[in-house]
Each structure stands twice: as C-alpha cells, then as structure tokens.
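Removed from the display is one protein chain of the complex; every other protein chain stays in position.
Going by the order they are written in, the chains are A and B; count residues from 1 in each one.
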Amino acid sequence: MKQVIMGNHALSYGAMLSRVQVIAAYPITPQTQVVELLSEICADKRLDAEFVKVESEHSALAASMGASAVGARVFTATSSQGLALMHEIIHWTVGARLPIVLGNINRAMGPPWSIWTEQNDSLSERDTGCIQFYAQNNQEVLDTVIQAFKVSERVFLPSMVILDAFVLSHTSELVDVPEQKLVDEYLPPFAPKYKLDVNEPHTFGGLTGPDGYYELRYKINEAMEEAKEVIKETGKEFGEKFGREYGLVEAYRMDDAETVLVTSATIASTARVAIDELRKEGKKVGLLRVRVFRPFPSEEIRELLSGRKKVALIDRNISFGHGGIFAQEIKSALYNYKDTPPIWGYIIGLGGRDVTVNDIKGIINDTIESDKPEKDIIWKGVRL
Amino acid sequence: MSDKKIIYKTAKDIPLNAMSIESMLYNKTGAWRNIRPVLDYENCINCMICWKFCPDMAIYIKDDKPVINYDYCKGCGICAEECPKKCISLIEEAR
Partner (left out) sequence: MKLTIPQEELVTSGHLACQGCGGALCMRYALKALGKNTIVDIPACCWSVIDGPFPHSSLRIPLFHTAFETAASVASGIRAGLDALGKKDINVLAWAGDGGTFDIGIQALSGAVERNDDIIYICYDNEAYMNTGIQRSSATPYGAWTTTTPVKHFKKMAKKDMVKIMAAHRIPYTATSSVAYPEDFIKKVEKAKKIKGTKFIHILSPCPPGWKSQPEDTIKLARLAVSTCIFPIYEVENGEKYTINKVIKNPRPVKEYLGRQGRFRHLKEKDIEQIQENVIESYRELLKKANIEEEIHIKEG
C-alpha cells in the first residue's frame, strides 16, 4: 500500500514488517522518530515485541545481543555519537555471530555539535565485520531492513541499514509499504541452530588462544564473502516478490559511459538528475551507486569500471590524513588489475552542507576537463 | 560429559563461533598440588563440611562418606581447615 512516510518511519515499518521480537534503543537526534513509532507500534500491539528502554546506546546493543543470543529477532537504531558508543559492542556482536539489524542515521560526529548528515560515523565501523547497506531513498530503507534480516540470518553477521540525516530521515517520500503476508513468505521466522538454551547448554565466547582465534576470524571473513552472494540472491528474490530488485551496486546509464560518477546514498539520487542533464548535452556519462559497502563489491566495481576513461568519485566523508573512504576502497579494489581508469576523489557536503545538481554537474565537468587527478583529495565547496 | 580434550584441526571443523562442546574434566588440576589432604575415616563423622566447602568439587559423596578425588584436588587446604574434627591432615605431596 502506498504511503507518504519519512525515512525514520521507513526503518520502523521495515522492522515491524520483519516481525522483530525485541527492540532495545536509545534516542538520539535524528533517530528519535524511529524508536518513537516503534514504541507506539509495540504499545498498540501492531507489533508483538518487547521494547527495552535502555539507558545508553552501549546498553542498547548489549541488550540486543542478549536477546539475539536466546534466538529472538532484534532491531535497534542509532546515529553518530550513539553508534560510536556502541563501537565495542559492534565488534562483540560480530564475534558472537549475532544477526542483529541496526538502523543508522548518518550524522556528523561532534564536537562541535552537528545534527546534519555525514558518513564518518558508519564508516568508522568499517572494519568491525558488520554488513553495511547505504540507502538512497525511503523505499530502499524499508525494503533493505527486510532484506537485511534475511541476509544476516543466513550468514550470521549483523547488518547496518544506513540513511542520511534529515535529507532522508526527516524527508517524507512516497513508499510502497509491502503486505505483511508477502513479507512473511519472503522472511521466515528466526530459527538459529545454536543459542542460549537450557535444554542444550553451551558457553559462548570463552577464552581462545592463538590456536583457535585465527580460524574464527577466517570464518567471519568467509561469511562476509558469502554475504555478497546472499545479498544478490535475496535482492533478486525481493524483486520477484515485491517488484523491486536490489543488488550490491546500481548502474545508471553506464552502457556507453566514458566518464563514470561513483557515489552512494542520497548524493546518488541527486546525481541521477545531473547525469540526465549532462547526457542531454551529449556527454557520455554514467552513475555507479555503491549500495553495499561491506562486504565491498570489488568484482562488480572492477567489471563496471574497467575500460572507462575517467572516474569521478564523490565522498561525503573523510579519513583524515588520507582522503575519502569510498575513494580509497575503490582505488584498492582496482589496483592490481589492468584497464583501470584514473580516479578523481572529491569530497563534498561534510556536516550536512547541501549538495546540489549543479555541484555534481560541476564535479563531472571538472573531471572531463582535466587530464589527470592532481591531488588525492579534491575539496568541493569548502570556503578557502 | 567426558574428560576428553578437544583440539580442532581446521577452520572447517571449528563451529560458527567460540562455542563450548565439552566440560573441563580433561584438565586434571590435581597436578597443581603441593600438599595433599588425607582423610582419617576413623574420626570422620560424615558431617560433609569438607564436601560443602571444596571450591573444586574435588570431594564427592560415596556411600554416605566424603571421598577426595585426587585427580582434581588443588591442595588448597580449606577442607582440613574447616573440618570440625580436624581429621584431615595436609601432607607434602610426593613427587
């Protein structure tokens, strides 16, 4: 059924349709509406779930772990400072192989206090082993929560469904809310083989020396590799059931593109308009949207970028002292391979500064007009 | 529960996460002992205080009598200290 809903509520509805059983979350701007709606939904029994009103984000993810470990389907949500506070427990959740789905609203880290969008918070969790989906519109937010549960519960790794603060979280868009019946057919109940069970007692997470830990780490990476296939599979299945297919990346007007813009999240949404306008001018440009950041879709990136003339990459984040994080990841995916185009790494929009169609057109035109990238970081829009 | 020690050979054999599948009985902590408690059954009144206070469950009850399991007794001496009849002596462990 089509409804006009804000990004935060798309997360809540995604969790509701996925029949989550436990929600443990702590409010933080701009995530508050996620938990407020979930509170309401639990209170009026539209969703039969336990809502734990924890006293911090650290406790939110810890409580989520406890619930997931006994075999309940768990959802939580947070943003920037809260995600940073959860950091230790994100590592723990991955090591414990618990399939929790976490909605994260990309918000800039303080100080100074900022509530506007930037990707550093989620990208700081890059190495934990948590799967990361970056959504470009509210429809995708809702759809991805449902898919994330299916993926996580197959590979036993937690997932993050990520959306931009305010640009998506507080923006209302038309969303086709799937029918519960269809979602139930797509996403079966959570039934883990090993859990905290008094009838089959086990200890989880005991002291492990170097003679065992290494293999356990290998298995986590193996699960991440498996996740690539599982994400594609479940995305295809989603398409068959609900009419909207999803993959690791999204290619727009890429067939004969010579200059490719690579980006993620809402900037990709805006970029589509820029691509169309530049195409009208006769420029051979295309857009590659990275939807899944972990596991990193290296194969797709290599296939789609090899043979192109130039690549312009837009990051709404920065790893201080090196450059945009997506840019680094893409460069490293292409490094040992032939036929790889030069990459211009642009940074724009940090702290929520607006990124317009003209900004993006400017970036693509700059790329077309220059011979090679002069610097590792090309700052756009900074008042120097 | 057995006293087998589990050693995993490859990543394929190891479970999904660090999950226990066997008890600690393989670990014969009796090897930690420097002194050994010896029970004098003549004067023992079967009060089971020694069984009650053993941190290692190394005293078990058999035929209503306390029996020390030297496989696991660490020689802490609590049983000797707490015995109301002082019928547990601590002697140097023979090596």
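Criterion: a residue touches a chain if its C-beta (ideal position, glycine included) is under 8 Å from a C-beta of that chain, and two chains touch if they have at least 3 such contacts.
Note that this is a predicted model, so its numbers are computed, not measured.
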From A:D197, A:D339, A:D354 or A:D376, the answer for touching the chain not displayed is A:D197
In the complete assembly, which of A:I5, A:I41 or A:M65 touches the absent chain?
A:M65
For the chain that got dropped from the picture, name the residues of chain A it touches.
21-22, 24, 48-50, 52-56, 58-60, 62-72, 74, 88-89, 92, 96, 196-198, 201-209, 212
Touching the missing chain, which residues of chain B?
1, 3, 5-6, 8, 15, 18-29, 32, 46-48, 52-53, 55-58, 61, 64, 69, 71-72, 74-78, 80-82, 90
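By our rule, only the chains that are shown with their structure count from here on.
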Geometric centre distance via CA averages, chain B-chain A, whole Å:
52
Any idea which chain B residues touch chain A in the complex?
8, 10-11, 14-21
Residues of chain A touching chain B in their complex?
95-97, 156, 194, 202-206, 208, 212, 215-216, 218-219, 222
